[in-house]
Each structure stands twice: as C-alpha cells, then as structure tokens.
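What you see is the complex with one protein chain gone and the rest in place.
Entry: chain A
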Amino acid sequence: MTDDGERGAPGKGLVQGLAVTLKTMTKPSTTQQYPDVEPELPPRSRGVIALLEENCTVCMLCARECPDWCIYIDSHKEEVVVPGAARARQRNVLDRFDIDFSLCMYCGICIEVCPFDALHWTPEFEYAETDVLDLLHDKNRLGEWMRTVPPPPAHDVLGEPSKEEATAARKAAGPGAATAAKADVRRATPTTADRPPREARSKPEPPEQPQ
C-alpha cells in the first residue's frame, strides 16, 4: 500500500516480508541450549592443553616457543644407577610444569613443537574460574586433562602413509627393498591403489640398488 510500485506490483515487498518471517517460523531454530545440552564441538577443538608427564624430557622447547611465555618449567637432574651399566645415567625430573591459561592464546605452538607428544589438545572448555590466579594449571591439573584427550583423528585415506608405517613396511621387506616396500604400503591403502604413485610424477625414482 505504501510501496511506490517501482519493483513490480504495489505491496509485493510487504507480502514477501510476511513470507520470509512465516518461513523462518516453520524452520527449526539453530539455537544451542548449551548448559542443558552439550555442544557438538568440531574435531580438533582447542579447549585446554593436557600434559602427559611421563613423555616430558624437560627439553624446554614448548616454554621457549610459547609466544606469550605462559609455560613455567622447573626441573632437576637425577642419577639413575642401572645395574650392569658402566656408569650411572642422568635424567631430568620435572618439578614444575605450569600453564597460565589467563595468558595462553591457544595458538598450539607448544603442542606442535613437543618432540615427544607430551602435550595434547583436549576439547574441554569448562574451566572458568572466579579468581584469575586459579587459571594457572599445575602439572597435576594438566595431567588430569589427559583423560579427556580424544583419540587422534583417523588417517586421511588420500594422504601419504605415515612415516612409522612406511618405515615398518621397509624394515619388514628387508634391506634393499625400500622402494618396493613403499609401493606396497601405497597399494595397501584402498583409494590410492590404482593411482600412479605421487612421487613418480613429481620426481624421478632413485635407481634400483644392486642386489
């Protein structure tokens, strides 16, 4: 009625508006009822960082790479006397491993750089505190998060075989069968089986070792 009628019949826009709201009403709403219903988080969600203490060698890589220096590590050396060994071994014992989640920006660099898989992402996110100091999680608390670490995602069927797989297959095939073993592994993965090996296209195969 108030439409100028420039775009088609007068009042067309008014009717279209009514149709949009009516259609929206009949569609289910996307609201997540979070405290009542747990959210469905995407895989590899970054909730909190868990520490597997046994794997940590106190190499300090994580603490050094942390962009905002929120990882605090203290350790001491311990002598381990192995019976029958020529001399006592030394190993690092972790005294303190704290992550300050009030500083952490969840970049995940510490987890990326850890050479021994001592740090893991877990999707748990409900650890808000009323005191900011309580966001400093010590190694016990970080260790408790290990229970919530999800299993690693399945291997991408289109991806390269993992290094471990390739090495194991090569070893099983015996010395000098490196290239054949690689091809075996690739044939074992179903979807890449009938495609030419990627390396064959990108770079020439190394010449066969003389038997």
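Worth pointing out:
The definition used in the following text is that a residue touches a chain if its C-beta (ideal position, glycine included) is under 8 Å from a C-beta of that chain, and two chains touch if they have at least 3 such contacts; residues count from 1.
In the analysis below, contacts and distances are computed from a predicted model.
Looking at the choices "Amino acid ABC transporter substrate-binding protein", "NADH-quinone oxidoreductase subunit H", "Succinate dehydrogenase hydrophobic membrane anchor subunit" or "Carbon starvation protein", the name in the UniProt record of the chain not drawn here is "NADH-quinone oxidoreductase subunit H". The residue from A:14, A:60 or A:93 that touches the chain not shown here is A:14. Against the chain not displayed here, chain A makes contact via residues 1-2, 14, 17-18, 20-22, 24-25, 27, 29-31, 33.
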